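Reading through the structure tokens given below for one structure.
Let's look at chain A:
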Amino acid sequence: MSQIEYADVIPRGAAAVEMRQVTKAFGELVVLNQLDLDVDPGEVVVIIGPSGSGKTTILRVVMTLERIDEGYIKIGERQLYHEEKKGELVRASEKHIRTVRSDISMVFQHFNLFPHMSARENVMLAPIKVKALSQDEADEKAKALLDRVGLGDKLDHRPSELSGGQKQRVAIARSLAMEPRVMLFDEVTSALDPELVGEVLNVLRELAASGDMTMLLVTHEMGFASEMADRVLMFDRGRVLEQGAPDKIFKDPDHERTKSFLKAVLSH
Partner candidate 1 sequence: MLDEFLLTPNQYQNLLEGTWVTVQVILGSFALGTLMSLIMGVARLSDRRWVRGWALVYIEFARGISAIILLFIMFFAIPILFGLGGMSPMLAGILALGLNMGAYGAEVVRGAIQAVPRGQTEASIALNLTDGQRLRHVVLPQAIPIILPPYGNLTIEVLKGTALVALISLTDITRVMLVMRQNRVLSDDPVNVPFLFINGLIIYLILAQIVAQLFKLAERRTAKKFGSV
Partner candidate 2 sequence: MPAKWDWEYAWEITPALAEGMVLIVIATLLGMLIAVVLGLFLALGRRSDKRWISYPFAWFIEFVRSTPLLVQLFFLYYALPQIEAIPRSISTFPALTTLVVALGVHYACYCSEAYRAGINSVPKGQWEASTSLNLKATTTWRQVILPQAIPRALPPLGNYFVAMFKDAPQGSAITVAGVLFVARAFQSADFRPVEPVIVAGILFLMVSIPAAMSVRRLERRVAYESD
């Protein structure tokens, strides 16, 4: 019941994430307005923009934390919110959504670690329950991942015993344990004290440099973006205002709105 097929979802050539005409409204407020967005496999895309522009919502609809009102989203070759029945696209069942969702994972601004479990147990839970790994296999995997993010000595610590930066690194390890193809990062350093930001960015750097992981980040860390992003998106009022290589967007943006936003953000 809990095992899901982990077929190679994203063959070469297909977009990792494909969003078409995605619309999402909360009551009267239209947060995503007929959004079109493609992300290639292994691409690192950074989304910037003023708060309230809807950029977090992009991540949330991909992670199925919110459902879209119109349009569609494809992960690799598969529709996330729709199923093909007799050649027609219909609203997908929960079962189908769960299957496609297995390739996506998300790291949150406020970590959302399970407070009643140790770091190791946090990382082990989902692989055991969802991917049916044995206790030992999951344990080995957890150790390896926590080592990779630099927390090999904090395996049995509770989240309450960890600093913000350490908590976020555990959260990243926890997501990696599910072997996603697409990882979403929602302002993952915004809640951290400034001196702890670096350790998290280092982990993200390593991830981005590997070229294997498709990463979508919402962040204010412009330095990181200009260093590691393949593409930067300026998002405003539900739409993509402009996008391009980091150099282009940061040094010579087309739109006034982008210019004034960057000025405000970069001036402190």
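If you want to know what made the cut, all candidates are chains of the complex that A comes from, given by their letters.
FYI, contacts are C-beta pairs under 8 Å (C-beta built on N, C-alpha and C of every residue); 3 or more make two chains touch, one makes a residue touch a chain; residues count from 1.
Predicted model, so just to flag it, every value in this text is computed and none were measured.
Colleague: Once the contact definition is applied, which of 1 or 2 turns out to touch chain A in the complex?
Modeller: 1
Colleague: Where on chain A is candidate 1 touching in the complex?
Modeller: 1-2, 4, 63-65, 98, 101-102, 104-106, 108, 110-116, 125-126, 129-130, 158-161, 171, 174-175, 178
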